[in-house]
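Please read through the structure below; I'll follow up with questions.
Only one protein chain is missing from this complex, and each of the others stays in its spot.
Per-chain numbering from 1; labels A and B assigned in written order.
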Amino acid sequence: MSFRTRLLLIIGTAVVAASTAGTWILLVTTTRAFEQLDEQRRAALLQQFRRSFEIRGEEIAKRVRAIAEADSSRRMVIDMAKPGGNAAAYVNHAQELAAQHSLDFLEIVSETGTIISSAQWPARYGYPHPLADRLRTLGDEQVFLSKQELPDGPAIAILTAVPVRAAGSELHIVAGQRLDRQFLSALALPLGMRLYLYPNFQPRFSKELMVGTEAKPDDPDPDRLAPVVETVLETGREYGTVVFSSRDVADSQRVQGIPLEGLDGELLAVVMVASSRREITQLRRFIGITGLMAGIGGVLLGLGAGWWATQRVTKPIQKLAEGARRVTLGDWDTRVYIYSRDEIGDLAKAFNRMTDQLLEQRDRLVQAERVAAWREVARRLAHEIKNPLFPLQITTENLQRAKACHPDQFDEVFEESTRAILTELNSLKTIVSNFSEFARMPPPRLEPVDLNEIVTEKAKLFQSQLLSRTENHIELITELLNRPAMVQADSEQIGRLLQNLLLNAIDAMPSGGRLTVRTRDHEAGILLEVEDTGVGLTEEERERVFTPYYTTKQHGTGLGLAIVQSIISDHRGRLSVDSKPGQGTIFRIWLTAAS
Amino acid sequence: MTPRKGGLPALILMAVFFGSDLEQVSSQLAARISDINPRPRTIRLEVRDAPSPDVSDLVRTRALLEKEFRQRGIELADRPEALTVTLSLSESLNSRLLIAEIEGPEFSDVFIFPLAKVPMASPRLRLQESLLYRQNAPALDFDLQNDRLWVLSPGKVSRFKNGEQGWKEDATWSLDGAGPLPRDPRGRILVTDSEFRVFLPGFECRAGTQAGSSVECRADGNGFPTDPSDPSLGSIRLKAGRNYFDQAGRPGAPAPGLAPFSAAAVLSSPEGHVWAVTDLLGTTRLYNSAFDAIGRLADRSSDLVAVQTLGCGGWFLVLTGTEGQQELRPFQWNGKRVVASSERLRFEGIVTALWPDREGRARVVVRDLKSDTYALWSVALACAD
Partner (left out) sequence: MHSGVWRWLALISFTIGNISFAAGGRPAYGGELRVQTSGNLAQLHPTSSIAMDVSSSTGLRLLPLVFETLVMINDQGEPEPLLADSWTASADFRHWSFSLRPNIRFHDGSPLDSSAVLDCLTSRENPFIVMEYRGRIMIESADPQPELLQDLARPERGIFKNSPNGEAQGTGPFRIAEWESGRRGVLVAFEQHWKGRPFLDRILLEMDQDTRDQWIDLEMGRADLIEIPIENATAAAQAGYRLLSSRPLELMALSFGPAVSTPSYAQDLDFRRALALAIDREAIHRVLLQGQGEATASLLPQWMTGFSFLFSDLRHIDSHIDSLDSPQLPLSNEFQLSLGYSTRDRLAHSIANRLALDLRSAGIRLRPLPLASPSRDSYLADLMLVRIQIATVNQKHALLDLASRLFLPTPQATDWNQPEAVFKAERELLKDFRVIPLFHLSSHYAVSKRVRFYRPEDIFLTNALNLADVWVENVQ
């Protein structure tokens, strides 16, 4: 992974993390703020509901009080208190009063607690009123809830009991409204708020009993309100939760169940105040989406900026890296042009200094090497030349002597000495020609050539020579790529190179062996291997093998491998030697493939 | 009603309905009870006073039955193994019924015996009223004597003479000496040839019948004469300061055990006197001369008076109804039970006074609410066949 990518990744991650964190915090805090708002609004709604309920109760109480204070009611008391007073005449009175005052329930109860007249159950006259023993202790203004038995089933009523007193006698009017859908609908409620009433008539929850203000399509199924109802009934306290009417979260309601208690604290019903969470859910969603969009946008933006930033940041580094690579490839004359004032700039400066130094050093080294090489060459030359020179000298001296001392032997001596002199002069000529050849090596003419062809050609050449040996056979094997091993090379020089290597290998196997030449693919190039099963090289020998005039051979100039090295160097290839004494030697050469 | 010429079947029906009387029936009942299998050894007799209020007949029946049972050797006692016989008297459309509910450990049944029904309107009665006078001032009573109309009003007595334009007042007497009257006062005036007597609550006043004669009033707690034609019946005494009576009968021998009453009247019958007393609640009970209760009227009444007929005996006229519409209805005690007549006399207004006069007629003072005048009526009961 490149530095740029890593940097990009780091920046990207940082940006993403920051963006996400930022969005999330934003979401949470905004949502919380809205929820608080919603909570406040709901509390206000609940308060409004309670107040509305109270107001309705007061209104009912007022109506009933009006009935009790009316003259007709007093007259009724007096009429019944008279000797011979007949309560039976009033058996239908409650119905009239109830109809006049729009009350669902109205019962007239005598002093002894019997019902004189009942609007909701006319047949109930004469029966004791269920609340008879409470009537005296109830406060005048007290509005209470009660479960009323009716011919067609129970109902919850909001009632008040008002005494009517006259002529030393009294009776009570117990009246009120039914707590049903109509009652709920009449409560002044804001939009979006719904009420449900569950009367506690059966021991187990039964959804048929549930009453709502109005039926709407997105009303939750009464069964879903069951947990609220059951909890309130069990604990006797308020309980709030969220109820979902469908899979869509927006279809949820915040439901607060409030227990409604009767006079003795018995749980008569549960009223549920439901406020739709649609708004807040949608708001949340909106915030969420927006946040997400912002986050993503931020991320993208961040990434983009990051990328641009990394570009800017890594470019000099890349330059540096590029420069360094060039240097490793040999181009030591590299300068990195970065002028920032930061560490990168410093680095660039240092780099440039380094390359300058390298160059200097290289020049020096080259110079030194050149000097060393010249010294070496000179030494070698001197050595080489010296060799033949001595015999030359000797011979010439022989001649002189012969002429001087032994004129008769002079002709023989002259013959031998001139032969020896000419041999040595040939040797000197060879040395000189080798040197000149070495010195005269031209730059290679690079072009795509098929290495396989060169190998095959040289192998053919040597094969005939090898086959003519009578003893100490050397087997020559070629293992070549089955496709053209195209390399960018000078075919002639490569040929010479190969030739030298082969010669070397043959020389290394005086008692015979195997000689293998291979071409293989290798990365971006072709690998040429020359392997022999000869005497091998020691470590020291291996290191010095390419030094000109280093030779292990008894004959030869020792220049062969130096030439190989030179050629490879010109080809910008690589060369390596692997060898172990007694196990043979492999020469490996990498050459760039032809594009 | 047109005379019936129904023929035999009707007669047979009537014979059945108008059958046995109490003795016969008691005997039949006793015989049937003794014939019950197993024969009862002990009987407990009970009496139910509903539906008919004729207690006396029930009492008689019970006595007769007890005699019968004893004759047949059946013991009368209250023991667990006794057969309970509950008697009641009732009345169907056509006859009276003696009903015996028999309840025993092994026997339970009902025996019903028809009794003769006293036909209701056997004498044809008619009430005849005549209006004598109308005045604005309240009138407590009046009397007719020697072609003069004497009217007792609170505080005075006026005498009228009949002329072409009706009654004209020709004399008045003031009754200052009679003290303050209670509200809703009652009073009586009885006029003879020489003097008139006025009875007021706590006072009695007399004066001569000539105009200008002086009035003497004295405190007198004796009350009003019960029957002006029979002084031996004593008087009915008003409670002081009240408008009801608390005593009836001869002074010194008042009727025992009589609760305060609003009206009382007396008739004589073969068995003695029959008193009719209306109590303050409006129930009229009948008593014999020993003041044993012998009967009771079903209707509520507020006042009553006794009148005499020619040929149909004496009847009580009972005032029923409320203000605005009151009516007089004749009742009689026929020796065994109360007999009612369907005859009615209606008055519109309030009857403020209802008294008998000496000739067996009734004096009625009616206050007309619309005109607030007081009308004086004389009512007679005529008997026609």
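Just a few scattered comments:
Everything that follows uses one rule, which is that contacts are C-beta pairs under 8 Å (C-beta built on N, C-alpha and C of every residue); 3 or more make two chains touch, one makes a residue touch a chain.
All values reported here derive from a predicted model rather than from experimental measurement.
Considering the complete complex, the chain that is not shown touches A, B.
If you put the hidden chain back, the residue from A:95, A:456 or A:499 that touches it is A:95. The chain not shown here touches subunit A at positions 86-93, 95-96, 121-127, 151. In the full complex, subunit B makes contact with the omitted chain through residues 1-2, 4-10, 13, 16, 50-51, 88, 90-97, 99, 101, 108, 110-114, 324-325, 342, 344, 346-348, 369-370.
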